[in-house]
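To start, the structure itself, in structure tokens.
Missing here is one protein chain; the remaining ones are kept as they sit in the complex.
Letters A and B name the chains as they come in the text, with residue numbers starting at 1 for each one.
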Amino acid sequence: MLMTNLNVVGKRVLRQDAYEKVVGGKGFPVNFSLPGMLHGKMLRSPYPHARILRIDTSRAEQLPGVKAVMTPKDVPQIPFNPIFFMPAGSMGIHRDMLILSDTVRFAGQPVAAVAATTVAIAEQALQLIDVEYEELLAVFDPEEAMKEGAPEIHVGVKNNIRDTPSFSAGDVEAGFKDADYIFEGTYETQRVHTCYMEPRVCVSDTDSNGHITIYSSIGHLFGLRERMAYVLGLPVSKVTAVQAPYVGGSFGSKIDFAYIEALSALLSAKTRKPVRFEHTRYEDFICNARHPMKVHLKTGIKKDGTFTARYASTLCDTSAYSTHGPEVILVHAYFGLMLGYRSPHMKWEGTVVFTNNMPGGAFRGYGAPQAAFAVESQIDEICDKLGFDPIEFRLKNTPRQGDPHPFNPEWKLNSYALDECLNKGAERMGWSQRAKTGSASGAKKRGIGMAAHPLWVSGCVGFPDIYEHSGAIIRLNVDGTAYLSSATMDIGSGQNTTLCQIAAEELGLAFDSVRMAPGNTDNLPFDAPTHASRVTYSSGNAVKVAAADAKKNLLEVAATVMEANVADLEVRDGMITVKGSPAQAMSVADVVKRAESPFMVIGAQGPAPTTLKEKGTIMGISSVAPPANASPAVAEFVEVEVDTETGQVKVLRAVYAHDLGRVVNPAAAEGQVEGGLQQGIGFALMEKMLFDPETGACLTSDFLDYKMPTAVEMPSKIECIFIESNEPTGPFGAKSLAEACLIVPAPAIANAIYNAIGVRIRSLPITPEKILAALGKL
Amino acid sequence: MALVKLKEFCIPESPGQVSACAAKYGDNALILGGGSFIHGLEARGLLSEVEALIDIRKLGLAGMAATGEGVRIGAMTTFAELEKLPELASAAWLGALKDALTYPPMQIKNVATVGGCIAASCPFFDIPTAFLALDAKLTVSGAGAKREIGLAELFAGLFENSLEPGELITEVRLAKPAGRAASAFIKLEGTANDLAIVNAAVRISVDAAGVCQEVRIALGGGVGDSVVRSASAEKLLLGQKLSADLIQHAAEAVGQDISPMEDHRATAAYRLAMAKVITRRALNQALSRLN
Partner (left out) sequence: MKQLISLEVNGDTHEIAVEADATLLSVLRDNLGLIGAKRGCDSGGCGCCTVHVDGKAVYSCMMYALSAQGQEIVTIEGLGTEGKLDPVQDTFVKEGAVQCGYCTCGMIMTAKQLLHDDPHPDEHAIRHGIAGNLCRCTGYHKIVEAIKTAADN
């Protein structure tokens, strides 16, 4: 049963940080500075593949204001992988990056760094560094990279194939023999950028003992500490990562190490001054981006509309370095391609390939948007061809509530309401009135389409080596308020507000009585990165456990003071009462005051020693792993209008239905859906990073050339339907939301375009040119 | 916006001071209008030699006036100021300018100037296309005598204008055409904050019998190194009684006069196809204003 007597959870409370952000937002990492701070800049390679023969920094070093110059020889040559959600030394990741290397593998890779008194001097110094390169042949197309004779990007990696993961269940060939129909298609997705608005920035300050303190925009405090220590060859206790109160967006990107963090620390150690780096927008663009993937999908169907076999293969361009490639392709395969729909026989084969392209990174959905575009497009093709209703077809082939979790049968789908998502979304959109494909008349044609994602994650739990646990500290104040501390980074979606709501609810305090108190890696318990739709569920669980611990301690003191049994006490709205006798009440503030008071209290009879056994701050702490991977389910319906003369597509309306277990903050939840749609429309229709085919240089390095939707391209109607299925393992029943909002829009839009004009585009973005070409007009 | 060779930032208060600064730096002096395209030029490597910026906002070149003969617009008039010209709301012949001014974002309209957007000689801008269809004449002044030139004479290639060092555009004049005239402008864009993929502006005069008395068709947005007129399309329409077929036919003819570019916004083939579509739409939009 969903708890209905909640005071704070489920309420449209106002974000605490919004008041500060509308007057300037002084807490953004980009505003951080220290006295005497120097400014760092990186020299980047103009070549996509080269060996550095010689670097002469003498002219740069002589420029007044330049305090230090670094080249590969000044930097520990410790290979690392930048991803933060696995331990730096874990078996599961490939370590093939260096802070500065004498081999360049993508255009724009840093080859040297400068610290100077001003940014302008640092930039000028870069022009004075002479680098002699030996150019090597480069390859940008992953299929070309796998061919015999292609340039070798990493020594000993044959045909540039980094990994070839696969899995199989049943006998897929037998399954295809059983099929009445077989559908096959290839679906391609492009390299897109997260486009967080706040640039990556950091300030490192190294003290005379070599202890490094770093202030950064990174979305994982402990990952930053661990990776810094690893690449510099230091114990983790020599690094302190300080939490910013908020960060200007990440969408996955900022759970990685860039080059600037380690370089700022090294330059700081060398100069004995704090050193700051801030990326330009160009540097942000080439820092990391979503992996382009090519998915081949072959599906066997019976006349009754069930699957007999599902086969898929994925080619993933992991770029110049391994980074996320070997990991993102697994999430893509399990949670993107395969587990959402049942089939007796399944097989998947992946190929992760090196190219001389810029690094791949994490981006909201992590491999699933690429998969959903393939799967949900093909299901639409199947339903269209065989005359199945797309909603009934999906329901026939997806897991049901109570089923074992397809990823790990030890878990159960305790809460799972895909059926409600599909049915309620369809009803709101007017799905039953959908016109027949291609039946619209006139130059501008409208169509309706939908896509589902039957199974996503609340925390990315269950993969080997993944950091999962979260921790929190709650401290009660003498004024009856509480501080919540968590190493979770609020990257913009309002995690801090959500966590304060969970804490307030559990503690029995008003929402305004709980405040997030930022900390650092010296005084906070570990928390996994802000990624994988995990904060509400996983960090939320940890906060709830810490709050319950604090409440237990609070009530023990209260029981002593009030001469009652702990079991008889309850807290609501800051007041502690004895059940059944409301007259016996004491405020939380008074109880905390007593606990923190000196050994004497002033009573009616004058001063007297206290009798309390518990003295001091009332606190609660936790460090817990999430109990399961509580999967949310989602369906989105969109209406589009296609101008068949220009090929331009306008999304007119979206209805998004999502089983998130429990809505903690309706405004924040809607914000996730609305923002996800902006990124989804960009992914579906216009966004694409482009590179010079010869030099590999990024051609879309500012917002003049990288186009994302403005307010004009967004539909005025975005309707959210939140289904509260009450996940028993989640805090107050909550599961997750964030990533699914960007997984479903692209296939829903592609399917709506098909409904409008009867042509199927299997590669993103669906540009006007592709539409006109498909219509035979270009 | 680092200009590595910048030595001087001049804010002249008289034409003589402009000439003095220009004489000192020659081709390496850049006249600054609203400054909204500086980054665009810099990113294309076109400003690496700039040694002096000449900010001409104190020369009193802003302002506009409408008379029975037409409209005069000072070169430093911003798009936002120009949008307030009362005649834009009422005069069908100025429709192209009114349309073109709706596209730029507020922050651009507030600073971008009429003279600056022309002098930039950027083939992706919108206002120059509208001005070309409106047969704009420019007053140019410098160290030498004041001269009058047609807009097309100013364009000397991609991001190149025909101005001499120290010369600047001081005024744009639009003469009101004779007869029943209307104009319209349409931009095809990726987003509402983007340079044109293709744009088209037309001005057309039609007599009571529906015969085209005069027509100007201009195209921009990467259909060539500069904004261009389509003589072929104009010729097909001039002196003819207008019909849907003829308009379609004329719109198709613009392909003969443009040489579209291929870039990351669009292929040449798409630009060519779209030039035809939006020319037709712009013609129809202009004609609708005559009714």
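Keep in mind that, in the parts below, a residue touches a chain if its C-beta (ideal position, glycine included) is under 8 Å from a C-beta of that chain, and two chains touch if they have at least 3 such contacts.
Just so you know, these numbers come straight off a predicted model, no measurement behind them.
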item: Per the touch definition above, residue among B:21, B:38 or B:59 touching the missing chain; value: B:38
item: Of A:53, A:197, A:585 or A:608, the one touching the omitted chain in the full complex; value: A:197
item: Among A:85, A:246 or A:348, residue touching the chain not depicted; value: A:246
item: Contact set of chain B toward the excluded chain (per top definition); value: 1-3, 6-9, 11, 32, 35-36, 38-39, 43, 53, 55, 57, 80, 102, 105-108, 110-111, 191-193
item: On chain A, residues whose C-beta touches the chain left out of the figure; value: 12, 14-15, 17-19, 21-26, 28, 30-31, 120, 194-199, 246-249, 251, 278, 280-281, 491-494, 667-668, 670-671, 673-679, 702-704, 708, 710-712, 714, 716, 718
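Assume only the chains that are shown with their structure count from here on.
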item: Whole-Å gap between the CA centroids of chain A and chain B; value: 44
item: Chain A - residues contacting chain B, complex; value: 120, 123-124, 127, 645-648, 686, 690, 699-700, 702-705, 707-713, 768-769, 772, 777-778
item: Contact footprint of chain A on chain B as seen in their complex; value: 2, 4, 39-40, 43, 188, 190-195, 264, 266-267, 269-270, 273-274, 277-278
